[in-house]
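Have a look at this one.
All protein chains but one are shown in place.
To keep things simple, chains are lettered A and B as they appear, and every chain counts its residues starting from 1.
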Amino acid sequence: MKAGLLEFALCSMAGRRSKFIFVYIILSLLMILCFSVFFVTASLRAESSYTADALPDISVTMNKGGRNELISTSRIEDIILLPGVKYAEPAYFGLYRFDYLKANLTVVGIDPFAEQYSEAFENAVEQNKNILSHDRWMITGQKLAETIDAIYNKKAFSFSQPDGNYIELPIVGTFAPQSQMMSASAVLTDVQSAKEILGIPDGKAVQISVYTGNPEETDTIAQKIAAMFPDTKVETKEIKQTAVSNLFDFSSGIFMLVFAVSLFTFFIIVFDRASGLNMEERKEIAVLKAVGYTPSDIITVRFYETLITAVSAFITALPVAMFYVYGLQAPFLKSIFIGFSYIRPEFILPFVFPAKEIALTFMVTVPVYAASIIIPAWKASITDAQESLR
Amino acid sequence: MSFLIPDIFVQLVLYSVMIFFLCISLFVGIRVILHWDISDTSETQYVLEKHTYLVSVLMKYIFAVNIPAFIIFIYANDKLSAYLTGAMCAAGVLNATIYGKYLMGLKIINLYLSAAWLTVNSFDLKNEALPFTYTKFSIIPLFFATFIAEAVLFVLHFASIDPTVPVSCCNVIFADNTSIFRTFISDNAIYLFAGSFALTVLNYSRPVIYGAANILLAVSGIAVLIYKVSPYVYELPTHQCPFCILQSGYGYVGYAFYITLFTGTALGISAGFQKLISGIAPKKMFFYSMLFNIAYLLLCAWFPLSYFFRNKTWL
Partner (left out) sequence: MIKFTAVTKKYKDITPLDNFSMEISAGETVILSGRSGSGKTTVLSLTAALTRPTSGSIEVNGRQTAKLPEEFAALFRRESVGMIFQNYNLLPNLSAIDNITIPLLPTKITMKQQNERACVLMEKLGIADKAKTAVNRLSGGEQQRVAIARALINNPPVILADEPTSSLDAKLTDTLLEIFAAMKAEGKTLLIATHDRAVAESGIADRIIGIEK
């Protein structure tokens, strides 16, 4: 690091301000794009790992001709007999359209007397012992409880059943899951109410949740269940999680392609701009060479200019992207990632410190920028000083 | 598909830039091999001289980018282990395809190769007769070939990872004692490491031998890390793995191990090499090489010793 050359780079940049401001703006925009996509993915990935906590080791659903249908609970008896299966139970959950908020609530029926396999539900039951004394009850995520209280100003909620009747449930408590999505949309209720709200007839369930004693055996057991019931779709927790993760990687991958094209364009533009030296720049370099600057001194000056521009762009882009993603909740981008197709419950992107994403963004933008000025910088450093000084 | 995962994608971008630069270097390299003549005063020779200077800048760039790219590479493999059944860390992923091992090997070789090139280069540029320009440019086609091979293996490796096929991981790969050579190394890792370390210390003032001893130190340093030190990091006698230490569960301490070992030995080897070709021993490089090697030694000793003081027993 040569302090003198760094200072000179600053002065020289001030003289050619417009050239650098242009690059600075484009580079900042590129970094904001890259940061935002990465931050949204990181946040959604964290969110999905919190939700995954509620997944059973193996889920068995009915699938005929690509349609999801209800599965009959009688199959539990066959599944539970398989060696290695610790426990199997019917699961009742589904979406309930809450028109007022234009959002869906996730209704989950749970049996407070049974063992809960999800940590979030376990805590919910633990913290709300009073549900045991109620016949019908509901517990909501904290965010949702606040919303309902604000709208209706009472501790109860009326659900309309598919047959048109209403069923009112007292809100006996709240729970605070790590997942923001659950907090904003989950309604835990007793099994009977859940079945009525979601229109599930007796003897049927949405899926059969299977828990195994030994994670090593999960895959084998899943294969056995699939062989036993060819009309079902059998998925392990791992596969479901991978599928979600892949989905995020794929969406961000599409952005990466867009990003790559922009990066390439950026490379070409900077390369082109840096290559074309005007008379003044040519003369400046010639003067430097005449007073004893070596080619590496001149390249060093260029390198400092690049570094200053890149670091300023970085310092600008990081807070802007943070604000866009966590402050504004990434309007537009978030919808692309979680899908416009049907209305998901609204939720806040959980904050995760994106150290890796910051490093990756740095590693993809700065080297490309540096690469685009190397050859022009070298060309400048070997210009014929004698000719420019005539 | 996996090429769209950001970590891998970033590497592809960096590879494209580096290959672009290497093509330019190769082009210049061939012209140097054919036409270089320092005593010639013609304009062509003068232009060629200017181009050799460009190549040395490009090679510096490639070296500077290759180091973080290497870290991203390990990190990406480590992350992919979550998608592969049976893989717990990068070892499982690297072992998941037939290309993984060779890719890893080539990456290390290329890092050392570019470090060596830059060393020759810095020597060449210190003498106004540019005595090593021809030598350093005759290495360029070789480096180009190994680097392209690395890039091809990179693409093949990530293209052929199949998430549905279960793989074996470090506990199987590194505990494999069917090879006599490997068993010998794992049994004697401490002696080999101590031996090479002693060799470097004893030959501190004999630059060329010191450089050569650093090659031994690099190899035995990795061996001792895998077979003797890593179990203490994991606090599990059966867990021998050079990659799991890179995970967050162990505070990313692996990066400290590798950075000190690479810096120390690369400096040592380069310094020895410089002495060999130019007769001048760069004092500072020896000093820093020794400093980093000692840091590595202390780092290696720290985990077993602290385990011993806490549990009053060895693993």
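One rule holds in what follows: contacts are C-beta pairs under 8 Å (C-beta built on N, C-alpha and C of every residue); 3 or more make two chains touch, one makes a residue touch a chain.
Bear in mind that the values here come from a model prediction, so they are computed numbers and not experimental data.
**Q** Thinking of the whole complex, not just what is shown, which of A:Leu81, A:Ala150, A:Val291 or A:Ala355 touches the missing chain?
**A** For the chain that is not drawn, the touching residue is A:Val291.
**Q** Of the residues listed, A:Leu33, A:Ile239, A:Ala274 or A:Ile382, which one is in contact with the missing chain?
**A** Missing-chain contact among the listed residues: A:Ile382.
**Q** Which subunit B residues touch the hidden chain?
**A** 38-39, 41, 46, 49-50, 53, 125, 128, 130
**Q** Considering the whole complex, not just the chains shown, which residues of subunit A touch the missing one?
**A** 2-5, 7-8, 11-12, 14-15, 283-284, 286-297, 300, 382, 384-386, 389-390
Everything that follows uses one rule, which is that only the chains that are shown with their structure count from here on.
**Q** Touching residues of subunit B toward subunit A in the complex: what are they?
**A** Of all residues in subunit B, those touching subunit A are 1, 3-7, 9-10, 13-14, 17, 20-21, 24, 50, 53-54, 57-58, 61, 65, 68-69, 72, 75, 82-83, 85, 163.
**Q** Any idea which subunit A residues touch subunit B in the complex?
**A** Checking each residue of subunit A against subunit B gives 38, 41, 219, 238, 242, 245-246, 249-250, 252-254, 256-257, 260, 263, 295, 299, 356-357, 360, 363-364, 367-368, 370-371, 374-375, 377-378, 382.
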